[in-house]
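With one protein chain removed, the remaining protein chains of the complex are shown where they sit.
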Amino acid sequence: MSENQNPNTSQDVTTSTETAGHPERFSDPGVPEHRARLTDTDPKANKRSERIIVLLFALSCLGAIASLVAYFTVRPDGTTDQTRLSTLLLGVTMAISLLGIGIAAIHWAKALMSDHEHVDERHDLKSSPEVREVAVKHLTDGVEDSGIGRRGVLKGAAVSALALFPLTFAVPLISSVGGDWNISKFRHTIWTSGKRLAYDPTGRPIKAADLTVGSVAHVIPEESEEYMASHEWITEKAKAVVLLVRLNPEDIRSDQSPEGETWSYDGIVAYSKICTHVGCPVALYEQQTHHLLCPCHQSTFDMADGAKVVFGPANRPLPQLPIAVDDEGYLVAQDDFAEPVGPSYWERLK
Amino acid sequence: MKALAARRHHRAAPVVLMLLALLLTGGVYAVLAPSSATADTASTANDVEEGERLFQANCATCHGPDAEGTSEAPSLVGVGAAAVDFQVSTGRMPMQANGPQALEKPRQMDEEQTAQLAAYVASLGPGPEIPTDEMVDAEAGDASNGALIFRTNCAMCHNAVGAGGALSEGKFAPALYDVSERNIYQAMATGPQSMPVFNDATITPDEKRDVIAYLVEQRDGSAGGLSLGSLGPVSEGLWAWVVGLGLMIGAAVWIGAKSS
Partner (left out) sequence: MSTETASNTGAPTTPVGKAADYLDQRTSIGVAVKEFARKVFPDHWSFMLGEMALFSFVVLLLSGVFLTMFFDPSMALVEYHGAGPETMQGQLMSTAFASTLDLSFDVRGGLLMRQIHHWAALVFMASIVVHMMRVFFTGAFRKPREINWLVGTVLLILGLLAGFSGYSLPDDVLSGNGLRITDGVIKSIPVIGSYMSYMVFGGEFPGEHIIPRLFTIHILLVPALILALIGLHLFLMVLHKHTQYPGGGRTDKNVVGYPLFPVYVAKMGGNFFIVFGILALMGATMSINNVWNYGPYDPSPVGAGAQPDWYMLFLEGSLRLMPGAGTEWVIFGYTLSLNVLIPAVVIPGLLFTFLFAYPFIEAKVTGDKREHHVLDRPRNVPVRTGLGVAFLTAFIILALAGSNDLIATHFAMSLNQITWAFRILFFVGPVFAFWVTKRICLSLQRKDRELVLHGHETGRIVRFANGEYIEVHRPLDEQERWLRVNYDAHRPLEIEPATDARGVKRRGYKSDKRWQKLSRFFYEDRVEPVTPAELAAAHSHGEHDEIAPAAHTSEVTSGTDTVDRER
């Protein structure tokens, strides 16, 4: 045995050495001798195994019957306890009936069935040269017959037709699946000037005085009850949800209002609740740090600093909803968001 | 005595000695350890006065002699009796170490002292009051509405059934399974530490009671069997590997092994 650490290369080779007079490699000792099992040598053990197997099958039968009994006697009544009981009984009896069969079958195979190893030959997967020759001849004969080798225009025409026909099916499928394909809808939400902010999910409008410093409110636009029971509402809500927090006005370092405009009211700021990363609701408001944490991928936004990203995979701050107060003291939106809410998409700035 | 000495080299001897030592130490501690911190409790009916004394002894170092706040801790003027009852009854206050997360620990003030502290702080300025028993009665609340409110306002921090969750930088929202109904109400009303404030306008008293009803309902356990902590798909995945795959691989090893 030699283990040479060749300093010239980074090799780490432990090689074998050959000496004349010895075969190059060891030879296969063959399949190991069969070792008799207890059930092979001891007829009592054999009988005992058989009895165990019968018992297991019998246990399985009992499990199956018990399962039927459980099904017909334990009826759901809507309570947690009853459902739990029914699930438990049906499932455990089912398991007994299944495991009984499984364990019995395997014990049978291991203990009673012959365990002498068999040897099968493997054949080369590659077809023999004769078969290949005939196969190639078949194919060339077929090509000859069709004449496609000589008829170029025919080939071109056939290929064109075959390439085009799937479109007759695929285009209607893909196109219809996309509805009206109007992606400019991503740009706008149902917030408009004068729309009141309301509590999610009750729809009660929010007064500025409702909020104290440290308060948070989950906000939706005020809509009719009828509209809020429609399907369209859920799709619009998916862009329109807003988080309202009241900060100490001194704590607010910046927000997104442009020069000359005020988008907040007396320390109350409203930002879109849809994360600019991939769209989860950003909802974990930490009162003391005024950080807003998204639970999905931990993007963190600073509500006192224009909802800038302070940690995590989001890149852009949450868009701010410009708010004001109407003459009854209710909070209202001044306008829609100044940019599309939620995750980025290719045409976002176009 | 000889019998005892004869067994001094017994295998179990170190264990027995250890147990005796622990018993002794524990017993001495139980007898000699100080009980909850107290100030001088004279038998007076004036809770506010008592509360002030307790405050000076336990709270003023951080919150200021008039509870006006210092750089260490915020002002308590206007936080209300509910805040004090919550913080002190859960042992969060007096705080062990200053920081954004106040950990729940065994309470230092008993019921009476807590009430006195609460009375004192309430006297400093109007704030959320301690709820009545009726206000926190789970039976009177609507668990279904509570589920709706909880899901929108609370589940993101506390998990869908109140199993707790992580906040940033090592803070966390604790599990709600063992929190009393009163404290659930008070936490909502006062917004302790990182938790936002849910005053009576944002979540009305009835809605708060509905939330309590929802949380109490969760204590019945799961209809599907073991709740496994109700932590969601991650723990379910862990159990699928440990129990499911573990049992199946165990079975496979048994199947493949030669019978004896």
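The chains carry the letters A and B, assigned in the order they are written, with residues numbered from 1 in each.
By our rule, a contact is a pair of C-beta atoms (placed from the backbone, for glycine too) under 8 Å apart; a residue touches a chain by one contact, two chains touch by 3 or more.
Remember, predicted model here, so these are calculated numbers, not experimental data.
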Contacting the left-out chain in the complete assembly, out of A:Pro43, A:Gly178 or A:Pro258: A:Gly178
Omitted-chain contact residue, chosen from A:Val213, A:Cys280 or A:Ala324: A:Cys280
Sole contact to the chain not displayed, among A:Leu197, A:Ile220, A:Val269 or A:Ala333: A:Ile220
Hidden partner chain, residues of subunit B it touches: 143-144, 146-148, 151-152, 155-161, 163-170, 172-173, 214, 217-218, 222-228, 230-241, 243-245, 247-249, 251-257
Residues of subunit A in contact with the chain not shown: 1, 9-19, 21-26, 28-32, 71, 74-78, 80, 83, 86-92, 94-96, 98-99, 101-106, 108-110, 113-115, 117-122, 124-125, 174, 177-183, 185-186, 200-201, 218, 220, 229-231, 234-235, 237-239, 241, 273-274, 277-281, 283-284, 295-299, 309, 311-316, 342-350
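In this text, only the chains that are shown with their structure count from here on.
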Subunit A to subunit B touching residues, read off their complex: 35, 37-39, 80-81, 83-84, 87-88, 102, 106, 110-111, 115, 199-201, 206-207, 209-218, 245, 281, 283-289, 291, 293, 295, 298, 300, 311
Touching residues on subunit B, where the partner in the complex is subunit A: 100, 148-149, 152-153, 156-157, 165, 167-168, 171, 191, 193-199, 201-202, 220-225, 251, 254-255, 257-260
